[in-house]
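Can you read through this structure? Questions will come right after.
The complex is shown incomplete by one protein chain, all other protein chains being positioned as in the whole.
For subunit A:
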Amino acid sequence: MTLNLCVLTPNRIVWDFEVKEIILSTNSGQIGVLPNHAPIATAVDIGILRIRLNDQWLTMALMGGFARIGNNEITVLVNDAEKSSDIDPQEAQQTLEIAEANLKKAEGKRQIIEANLALRRARTRVEAINVIS
């Protein structure tokens, strides 16, 4: 049995290939998905997605969304997804620093919400690059 992964963003299809195994960060923690997984629906947090192709691990930064697993089909709907190879490390690091600075400066409920979101996104991107596989 083969497992098929499909990562969709509003702009395009980021990934639509066969995989061996994935590790998904959900709202309730990371879950590993192997072929013949039980059908579940889960919310996907802002976090990294790890994909195993044979013996190779790939990482992807997901910006929050939803995943549906069933019938050996994984559909991940996210706002934005970036492969770690597509992320510019320097730029990601800079964005993280800016986000951290913004959070410190943030005043009021609304600004804090925005700054927190931005910080989590930036942190995920940096993590996706620095993941040790």
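Please note the rule applied: a residue touches a chain if its C-beta (ideal position, glycine included) is under 8 Å from a C-beta of that chain, and two chains touch if they have at least 3 such contacts; residues count from 1.
The rule is simple: contacts and distances are computed from a predicted model.
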Chain not displayed: protein name in its UniProt record ("BING4 C-terminal domain-containing protein", "RBR-type E3 ubiquitin transferase", "DDB1- and CUL4-associated factor 13" or "F-ATPase gamma subunit"): "F-ATPase gamma subunit"
Touching the absent chain when the full complex is considered, from A:Glu21, A:Asp80, A:Glu100 or A:Glu127: A:Asp80
Interface residues of subunit A (partner: the chain not displayed): 8-13, 26-28, 31, 38-44, 63-66, 68, 70-71, 75, 77-80, 108-111, 113-114, 117
